[in-house]
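First the structure, in the form of structure tokens, and then the observations on it.
One protein chain is absent from this view; the other protein chains keep their places.
Chains here go by letter, A, B and C, matching the order in which they are written, and residues are numbered from 1 within each.
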Amino acid sequence: MFKEMHDLFQWAWLIPALPFLSFLIIAFITKRSKRLSSTVSILAILTSLSLAIAIGLGVIQAGKEIVEHPAIVNVNWLNIVGLQIDFGTIVDPLSAMMLFVVTLVASMVQIYSLGYMHGDEGFSRYYAYQSLFASSMLGMVLATNLLQLFIFWELVGLCSYLLIGFWFFKVSAREAAKKAFMTTRVGDFGLLLGMLFLYTKFGTLDFAALSAALNTNFQDVLVIGTAGYVTVMAFLVFLGPIGKSGQFPLHVWLPDAMEGPTPVSALIHAATMVVAGVYLVARMYFLFDFASPAALQFIAGLGAFTAIFAASIAIAQDDIKRILAYSTLSQLGYMMFALGVGSYSGSMFHLMTHAFFKALMFLGAGSVIYALHHKQDIWDMGGLWKKMPITGTTFFIGVLAISGMPPFAGFWSKDEILANALHNGHPIIYGVGLFTAFLTAFYMSRLFFVVFMGPEKPENHPHESPWSMTIPLMILAFFSVFGGFVALPEHNFAWYIHYGEFHHEAIAWGLAGISVLAGLLGIGLAYITYVKKLISAESVAGQFSGVYKLLKNKYYVDELYLWIIKNIMDGMAKVLYWFDIYIVDGIVNGLALVTRGSGKVLRRTNTGQLQTYAMVFFFAVVVIFMAFAIGESQLAAINPLATLGGAK
Amino acid sequence: MMNLSNLSVGLSTYLLVGAMLFCLGLYGVLAKRNIIALLMSIELMLNAVNINFVAFNRFLWNQKIDVHYLLTGHVAAIFVIVVAAAEVAVGLALIITIYRNRRSTNVDELNWLKW
Amino acid sequence: MSTIVFFIFAILAIAAAWGVVTSKNIVHSAFYLALSFAGVAVLYILMNADFLAAVQLLIYTGAVAVMVVFAVMLTLRGDVRESNPENRSWFVGALVAVSVFAMIALVVLTNADWRVLATPWTGGGSAEDMSLLLLSQFMIPFEAAAVLLTVALIGAVILAKGVKESK
Partner (left out) sequence: MSALPTVESMSMLLPFTILAPLVAMLLIVFLPKEETKTIKIVSAMGMLVSLVLSLYAFLTYQWAEGGMQFTLTIPWVPDLGVNLALGVDGLSLPMLLLTNLIGFASIYASWNIDKRVKEFFILLLILIAGVMGTFIARDLFIFFLFYEIVVIPIYIMVVIWGSTKRVTKEYAAMKLTIYLLIGSAFLLVGMVALYLAAGANGNPTFMFDQLAARQDLYSPAFQKVAFALMIIGFGSLISMFPFHSWSPDGYAGAPTAVSMIHAGVLKKIGGYGLIRLGIFVLPVGAKFWAPYIATLAVVSVLYAAFIALAQKDLKYVVGYSSVSHMGYVIIAIAALNPTAVTGAVGMMFAHGVMAALFFSMIGFIYEKSHTRNIADLGGLAHQMPRLAIGFVIAGMASLGLPGTVNFITEFTIFMGVINVFPVHAVLGIAGIIFTAVYILRTIANVLFGPRRSEWDHLTDIRGPELVPLVLFGFVIFFAGIFPNVLLGMIDTGVTSSGLAKVLETVSQAKMGGLF
């Protein structure tokens, strides 16, 4: 039984390979034909999706065996002295879940883009990038070792760069793409370092081997170092996720990344790429677990801080995509602190449900933006539900899901995280999480009420989007509603995806009630503020104008970074350039000047008078004769070459 | 240092005569302005060299060598004379040419070798 | 006897050379030169180099000195009494010349191998002996010298004749 499954799992490499093939086909063959390019790309991703589903079903069927013994296939990739790296695929419940989520959202987004990107000049290029992205992301999910993961991790970043800057003629898009790449690069620096230290210490980057090394001969390994060493490596590795998953203080690129086409935001900057950091921490969880508790506490603290930090900014934003972006940041913080507090399953669960409803909301927002001809300010919108019933309804489902309303998907995952936080002894983090849940519900419903309810704006002539766009919405809405049920009846999700020993935990209905209450409170507050207008948002903002300004300007973090880059980095560059031109080159040119100057002086000896030359000649003869007369032996002693060549 | 008996005509004496002629010629080359005087001084130096050739041949060579090669020093002197004759011919022709172009035989003014 | 002859003619040759380089009149210099050459020729005879002495007289005293005089006549301008001046750095030249002489003299006088008197002359020195050597052992240099002389002759003619300016 398992053998047959194993045969199936061996073909997992096809899942990333197919989109890559489609990328090559589009880039080299079909790029002139928009229809062909999109068809190739969508066909490839749909095939991958069906393969992913097959593997997912296989995993479910294999059950206990695959949970305990992941199916790993490795092929040697690089083999030199001091560096052996394999490439391979790992199939376990975690990767199967990720494969399903990524292929699903990617196919939905690609189908959706048929409508959204219709008529765009770079249509083929868009699908090429999409295929490349899907391929890299899936390759990353299947990675069996850290280096392989890193390679795809960076390729995902490249695709993100290309897709954010897809409309490269817009200066803002260009700058956003650049910023995204640079910011994540800072994190990658840490990840790279962590990887190097891990390899030098353990001689492998393979997840299974690393885990085994840490588990079995932990004491032997620490002969050289101490537990602190592992902690340092854990912190370094965690720098990567900080950049990729937009944790504070490297979160600044994600809101700007909204300059890309909206489907891209849905796919890359909400559902898949940004959770790569979370996925990495989950894959490397054994490392964080073995490091001193400070590592996990740090992750929990940073995640919680990011969650509330981003949520508070989201309240004061007006751009529909930016609100969603900050919401994404906040939810990523959620997943991160879930890992930090030990809610491994909860984090992965939330990763999955969040992918469904956040992709749904982004695509919904895209639908709105499409209908309103690229207006993005929520105050320019209003009363769209009537005009766009499918978009409106599905968006509402998304809002309920993210607010943690039962029985929508977000409820189950969020509840589990919060319950675990309290249960594992992190009351402060629980409090922060709860408050963030309240804020989330508030700003998401604010968004919904302002955009879809309220008075219509006469200058808008919205109409429902074409089928290619609404069908993905409906499919994602379906998963947002029912996705959470995988936790039932006996927490099956956690049975498959867990770390260490599996503890069966019943759903804590009491705690769940509290978080639902917080969500309801948020929705209610938004309702009375923005629909009933019982509280004037303006007067509140006016009353706390300082706080409002701070939130509106995102705590001035961007400004701070800009200042640092402008003044410190570029300033240093200028200083060093000055140094190079005037000191280093100055010395060189100075030497040249000395040579030239001495040449100018010595030139005068060249009188052109033969008699002078003859005089010097004979004078030199006399001098040399005298030198030899004084003694050959002394001369030979100071012959430098004789010393250099002969010494032994 | 100098033994009076050595003042009888030995090799050193010839060599010293040659050296004196050579240095007088050298002085002429270094100190005269007229290019023809330079040429004459050079002839003096060549003569000094010839004296040396012949003197070495006379005093050192004939003790050591097979009789067929006895006059090698003379042959060398002959060649020097040949070269000197050729040199004088060409040199004087050059001087006349220069004089024709420059209206001068003054070495001080012949400094176009300067860069 | 030969010692006296030697000293007479050696001093003559040196004194004439002195005259060559000090005379203010270039024509006088040319005559002093001829005299010096003649003195050297006598020294050659004293060294049993009869043929060489003849060559010396013929070529140097006869041909070269006369050629120089012709050249002087062809190029002489201005006052003949100031025709052979010293240049500005004559004193330095003199110093260098003296130091070179000191150098050579040092070598000559300190070299014990050279402190020899004449041994009886065994070889010839006649034209016959010379020709034997020149036409056997030094055949190729001899031919080369012939070519050299021819080239010098042609070169001298061309140079002295000058290139036609207009054409």
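Criterion: a contact is a pair of C-beta atoms (placed from the backbone, for glycine too) under 8 Å apart; a residue touches a chain by one contact, two chains touch by 3 or more.
Everything quoted here is computed from the prediction, not taken from an experiment.
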(request) Counting contacts across the entire complex, name the shown chains the missing chain touches. (result) A
(message) For the chain not shown, which residue from A:L158, A:V486, A:V557 or A:V622 touches it across the whole complex?
(response) A:L158
(message) From the list A:E175, A:D380 or A:E464, pick the residue that touches the absent chain.
(response) A:E175
(request) From the listed residues A:T200, A:N215 or A:N606, report the one that touches the chain absent from this view. (result) A:T200
(request) Determine and list the chain A residues touching the chain excluded from the picture. (result) 76-83, 147, 150-155, 158, 165, 168-171, 174-175, 177-178, 181-182, 185-186, 188-189, 192-193, 196-197, 199-200, 569-570, 572-574, 576-577, 580, 584-585, 588, 592, 641, 644-648
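As a working rule, only the chains that are shown with their structure count from here on.
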(message) Suppose each chain is reduced to the average of its Cα coordinates; what separation in Å results between chain B and chain C?
(response) 5
(request) Find the geometric centre of each of chain A and chain C from their Cα atoms only, then give the gap between the two centres in Å, rounded to an integer. (result) 98
(request) Could you grab the centroid distance between chain A and chain B? Build each centroid from C-alpha atoms only and quote it in angstrom. (result) 93
(request) Specify, in ascending order, the residues of chain B that touch 2 or more different other chains. (result) 26, 29-31, 107-108
(request) Mark out which residues of chain A touch at least two other chains, giving numbers and ranges. (result) 611, 615, 618
(request) Flag every residue of chain C that touches chain A in the complex, lowest number first. (result) 87, 89, 92-93, 96-97, 99-100, 103
(message) With touch defined as at the start, can you tell me which chain A residues reach chain B in the complex?
(response) 603, 606-611, 614-615, 618
(message) So in the complex, the part of chain C that touches chain B is made up of which residues?
(response) 2-3, 6, 10, 13-14, 17-18, 20-21, 26, 29-30, 33, 36-37, 40, 43-44, 46-49, 51-52, 55-56, 59-60, 63-64, 67-68, 70-72, 74-75, 77, 83-87, 89-90, 92-94, 96-98, 100-101, 104-105, 108-109, 113-119, 121-125, 129-130, 132-134, 137-138, 141, 145, 148-149, 151-153, 155-160, 162
